[in-house]
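Have a look at the structure that comes next, please.
A single protein chain has been removed from this complex, and every other one stays in its place.
A, B, C and D label the chains in the order they appear, each numbered from 1.
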Amino acid sequence: MNDITAQEYAFIVTAVIGSISAVAVVTARNVVHAALYLVVTLASVGVTFLLLGAEFLGWVQILIYVGAIVILFLFGLMLTKAPIGRDTLDNQQKWLGALVGLGVFAGLVFLIQDAFPVQDAVADAGMQTTTEMVGEAIFSRYVLPFEAVSFLLLAALIGAIVLSRKDEGN
Amino acid sequence: MPQSIDYHAILPELILAGTILLVLIADAFLPARRRWFAMPLSLVGVIATLVATLTLLGDDRSTFDGHFVVDNFALTFKLFFLAAAVIVLALSLRYIREGGFYQGEFYFLLLVSFLGCMLMPSSRDLLMLFIALELVSGPGFLMAAFRKADVRSNEAGLKFFLIGVLSAAVMLFGMSLIYGVTGGETGLNEIAAALAGLEGGELSLAYASILFVVVGFAFKVSAFPFQFWAPDTYEGAPVPVAAFLAVASKAAGFAGLLQLMFVAFIGQHEFWVPIFVFLSVGTMTLGNLVALQQTQVVRLLAYSGIAQAGYILLPFALVTDDAASNAIAFSAAIAYILIYGIMNLGAFAVVTAVSRRHPRANILDFAGLWRTAPVLAVGMTMFMVSLAGVPPTGGFWAKILIFRAAIERGGDLGIWLAVAMLVNSVVSIYYYFLVPRQMLFKDPERDERLRVPVLVTAVVGLAMVALLAIFVLPGPFADVADLSVFRSLAVGG
Amino acid sequence: MIRLPLVLVFSALLFSAGVYGVLARRNAVMVLMAIELMLNAVNVNLIAFAAQLKDVGGQVFALFVIAVAAAEVGIGLAIVILLFRNRESINVDEVSLLKW
Amino acid sequence: MVGVLAAETAEGAEHAAAAANWFVQNAWLIPLLPFISGVLTLAFGRRTPGKGPVYGILAVFAALVLSLGVLWSFVQGGGPYERTADWFTVGPLHLEAGILVDGLTAVMVVVVTFVSLMVHVYSIGYMHGDVRYTWFYVVLSLFTGAMLLVVVSNNVIQLLVGWEIMGVCSYLLIGHWFEERTNSNAAIKAFITTRIGDVPMMFGFFALIAATGFTTTNIGETTEAIAHGEVSTLFVTAAALLLFGGTIGKSAQFPLHVWLPDAMAGPTPVSALIHAATMVAAGVYLVGRLFEVFVVAGEDVLFVVSVVAAITMLGAAILAIAQDDIKRVLAYSTLSQLAYMVAGLSLGEEGFTAGFFHLFTHAFFKALLFLGAGAVIHAVHSNDMSDMGGLRKSMPVTFWTMLIGSLALAGIVPFAGFWSKDELLVVANDTGTTWLFVMFLGTAFVTAFYTARMVLLTFFGEFRGHGHPHEAPASMTGPLVLLAAATVGVGVLGAPQLGAVFSEWVYFGHPHEAHFVMWIAAISTLGAVLGIAGGWALYRQRKDPDPMQQALGPVWTVLVHRYYIDDFYMAAIVRPIRDRVSAGIDWINQNVIDGVVNGAALLTRALSRVVAWVDRNVIDGAANAAGGVTGTTGGLLKYLQSGNVQWYAVVLFVGVIALTIVFTRVA
Partner (left out) sequence: MTWENSAITITTFLPLVGALVIMFVPKDRDRLIRGLAIAVTGVALVFAIAIAVGFDYGTDGLQYELNAAWIDAINVRYHVGIDGISMPLYVLTFLLAFLCAIYTWRFLPEPGRPKVFVSLMLLLITGMAGTFISFDLILFFVFWELVLVPMYFLIGIWGSANREYAAIKFFLFTLFGSIFMLLGFLGMYFRSDVGGQHTFDMLELQRFAQGGGFTEGFQLVVFGAIALGLAVKVPMWPVHTWLPDAHTEAPTIGSVLLAGIMLKMGTYGFIRIAIPLLPEGARAYAPWIGLLAAIGIVYAALACLAQRDLKRLIAFSSVGHMGFVMLGIATMTEIGFQAAIFGMVAHGVITGMLFFNVGSIYDRYHTREIAAIGGGMSQKMPKLASTFAYVSIASLGLPGLAGFWGEVMALLSSFNPNAALGLDEGLFRVFMVLGGIGTILTAGYFLWMLQRVNMGTLPDRWKDAPLADTLAIEWLSWVPLLLLIVVLGLYPRLVFGMTDEAVAGIVENLTRFFGG
């Protein structure tokens, strides 16, 4: 018995939107459009998180990605005077790329279907995870990687500055 | 769930982290001329870390629910990384100073990478392995592009970055699936347990995800067909960085791979052994054959490094149900990694010195080196001979040990792998002797002495002595490798 | 509520789209975007499993992935900009001074 | 250590039938002395007054005295005596250094030491002022020592040692004046040719040793093992023939005779000692020493021997007729005389004594002839008889002595040659080998003829050379006189009328009763006289061209070209091997064998190129192809350059997918 729940409806809609925009991201003629499609995709992913009951992650997704990362991209695009126009956006091997992409998709879908058949998948209520739970986990068992990541971010920050800044010498 | 943390276990990492911050801060306050102080500072920090690590020798510790372990395996690698760090720092000093780089930042990034290396062999958890890997790579991307003015360097960075991130993504996808099929496990031992119970579709999905995960590390160790970035990056990056990538970062990759394969996925060996047969043979063959064509020493070393990676991958392909022979293979791999590190660092040290006169460091630029810089020439010859696996050098034992593992494994597979390796070794001799040939038999185009930084000379001498020592007394060395084998294998888990 | 396979298929699609992007896009920034798609696919997987298994670990993992992704983007853009400054173009397929 | 490396001087058992006197017991001194003198000469010769001959002469004289002492013991009816000392051991094979002294040995040592002494003295005058005067004496002494070593050896290996050392000394002396290429050529020719004979002989020795199961090399024991051991007759026959190879080489029998005439390039005293009296006789001695093997091998082998001897005998004698070089005349005569001896031995036990008696006499008169010829050459500074003539007035001593020698050679009573030849004829007759009897006679006739020719052309008629030849110094004439005396005297030792004491010293099996057959003596003398008469008729007055030339016509040309045998060897064997075959081998070495190896190396490198090419053009090139699909020209150009990271990415994913499909066994 599989009755489609409300969340599932919502998810399917989100997923469809997200998927379409995802494809759009990698096919758009215009870089800025691509960036905007990316926003939509990421947002839909965030919504998916919420639907899956991962509130904290959902908001983080929306805030960090939509709020920060995409902005970074836009800056990048501007700084590099990204050209507008189809022919220059794709390289000569896009058909090959398409082929590979489809291959990957097909393969994955097959594997997934093989592992978790849709028909006998049950849709039970996922648990509501609260921010505390996440936080607790991070600061007990995952504190070490947490620190490590902070160093990674620090390094990225410093390095990015070093590399991207114009220095007088050269 | 919240439990007390064993701070002694993570002391080395803490000290290193402290050093990193210190370097960063100090750099901000150092006057331009004094920027290079960052190096001695880092050196001190690293040595402190070394000491701290030594204090851990002997007993096994584990913390964070056994997801962070300090055992012989971890310690061996940590000490190796720290030694490598010392050497890379030594190589960097002049190079970075005279190359007009951002010194403080450079050392900062370098140390962060090494922090990642330090974490790698202790991580018994997918997440931590992932983080450690990124921690090694991230700064690596940046350092590869560190010769800002040079387009080649930029390219090196970009290629390294793209391939790196890409393979990371694939790996992550694999990890996520594993997380799923194992019912939410990320600890390696738990995963092993969980995987044991799988069958049918979930199993095949697990297989696929194991493959994805392997990809991530295969990239790191530049195994065929994920090796493309290596030559380009080594060529473009600053030489010390290339040295770091070729030795430390590669070793870190292997450290991770060893843990994954021999702990988490050991149960599935009949699935992934064929993969490693393919990876190993493919890698060594491609590396050797393409190396024959190289004209630049760094690229030569890159391909030789690929070939060597192939040899190191061979023990993975030898895994069977027999714990004893697995243990032999395991220790062979470790031994090879360590020796490989010594000879490669030595070689890169020489290149660093030569590149001061010949930035591109073509093989031809080494002509008559034994007139202009005898020590380097002798050293380089030694390293090449060792890489070729010819006595009287440590490289000889390295090969013998792998060989022995293959034979002990027995069966057609063992024999054929041994033969494959043998054939490859023979082929490799040719190109390894291209360089000594230039250095010893050709005349330099100008016969003035090459000024060699003291530290570089020291490194070269050290490496030579080490290789000779290992050749003469491989016993203790082999013991170290044996000790580093996981308890789980040693007792036959 | 939501059946796992559906979510997984969604993530698979994101991932494949990313793959295509990485292979087909010339502009380095676009390539970065594609990579972000792939990473997001990973997160979707993690969250889905986490929900299915009622385990917080997946969420934590996802959190780390996000953080790392952010770092990667930063690094990537820095390199791209550096490249752009030196050669007035960031078309990946022109990046080929280094060759066999 | 010392125990093993120091020779145990413990002597092997002394096998002495009758009381052996002191000289016999210490016969080992005989070869030793010349060796020592050789070393001394080499060390101090240049610095001693007279530049060195003194050592050699003293040593050889001492040796002669000892030899006479040895002979004396047999005159008194002493028996054979053997004495050995350990030399070394190789596995089962136990080698001894030792001496075996019997009648044969006794006679040989006397001959060798006597002639050698003569030559030593003679050379003082003849070699005076030579560039390598001292060196000459060094080698002369070494040779004498080696020859004596051969003669006294009691085992084949020791014999082989002496044998080869003789060869080298001969090589060195023939090439003494090596500035002339012809001389060095002759030297090499001599060494190699004899060596060709020596190798089979060595194998023959091996056969002997093998017959004893590789335990000993002692001549007595080995021959015993051959004779009564369990070895197939084929084995024995083969062994005998192999051994005879040595004789063919050293005693210059057909077909290996070619080296001896050329060997005349050496100084004349050398020709006298080595290439007439002693070394060439060693071949004959070898057969005698190992005679038991031949006897056991039986008729067939002996027949082969006799055939070889017969061919050489007559062929060489005839060649002697056509020679202008006086030394070559003597050389060919030596060939044929040696053949006499071999033929004699081929007659079996009866011939044994006769053969060696001829060896004995021949040594004296042939040495005499050579030294005489040397004196002549010394006087006229030419070897060619066309530059001589009428010398009997200017150098009487030489003339008379040489005359004696010639008569002996021609076989005229009462000179030595007559008795020995006569013996041979008698034996041939007794054994009923008529054909050989005829050969002997024929050769005797020819011999007489060319001898006469030689004497006449040299000492009669007008002097045709340049300058004023005069008699040689005393150091040279002295030996001539002594040898002449000997030539006259030694005959009696074998004269049946006088009891033929020789046959009591030298015999095989039981002493052989020599007897005189009047008619045979008559016939042989008649033949000799006829020959001389013919010679007198043709050469009393020298005519140009040589009367025989018209007489023989084309045959003469054949003779001048030595039956073309040398030319044949040169063209068919020496040059092809030395020049063409070797060059071919060298070519093969460089291009085939080495080629294979280098080829393998090249192959690997080629393979690497292929792979690198694949890297460049397939992996990246596929990208170019992909580019080609939607190829804008610019795009194409762009894609022609490699190192494209996105292509790397494609390979990465294709790799992943491929691995997945290949290795993930989807249920």
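A few remarks follow.
Everything that follows uses one rule, which is that contacts are C-beta pairs under 8 Å (C-beta built on N, C-alpha and C of every residue); 3 or more make two chains touch, one makes a residue touch a chain.
Note that the structure is a prediction, hence the values are computed from the model and not measured.
In the full complex, the chain left out of view touches B, D. Of the candidate positions B:V351, B:L440, B:V460 or B:V485, contact with the unshown chain belongs to B:L440.
Here the missing chain is touched by one residue of B:G66, B:P392 or B:G411, and it is B:P392.
Listed residues D:I36, D:A62, D:I192 or D:V517: the one in touch with the omitted chain is D:I192.
Counting over the whole complex, chain B has residues 385, 390-392, 396, 400-401, 403-404, 407-408, 422, 425-426, 429-430, 433, 437, 440-441, 471, 474-475, 478-479, 482 touching the chain that is not drawn.
Mapped onto chain D, contacts with the missing chain fall at residues 1, 3-5, 7, 87-93, 157, 160-165, 168, 171, 175, 178-179, 181, 184-185, 187-188, 191-192, 195-196, 199-200, 202-203, 206-207, 209-210, 214, 577-578, 581-583, 585-586, 589, 593-594, 597, 601.
Here is the rule we use: only the chains that are shown with their structure count from here on.
A straight line joining the Cα centres of chain A and chain D is 103 Å long.
Chain A and chain C, compared by their mean Cα positions, are separated by 7 Å. Contact with two or more other chains is made by residues 15, 18-19, 22-23, 28, 31, 43, 48, 50, 52, 57, 60, 64, 68, 71-72, 75, 78-80, 82, 92-93, 95-100 of chain C.
Multi-chain contact residues, meaning those touching two or more other chains, occur in chain A at positions 91-94, 96-97, 100, 104, 107, 111-114, 116-117, 142, 145, 149, 152, 155-156, 159-160, 163.
Chain contact summary for the complex, chain C toward chain D: residues 19, 22-23, 31, 92-100. Chain C meets chain B in the complex at residues 15, 18, 22, 28, 31, 35, 38-39, 41-43, 45-46, 48-50, 52-53, 55, 57-58, 60-61, 64-65, 68, 71-72, 75-76, 78-80, 82-83, 86-87, 92, 95-100. Against chain D, the residues of chain A that register as touching in their complex are 87, 91-97, 100, 103-104, 107, 110-111, 114.
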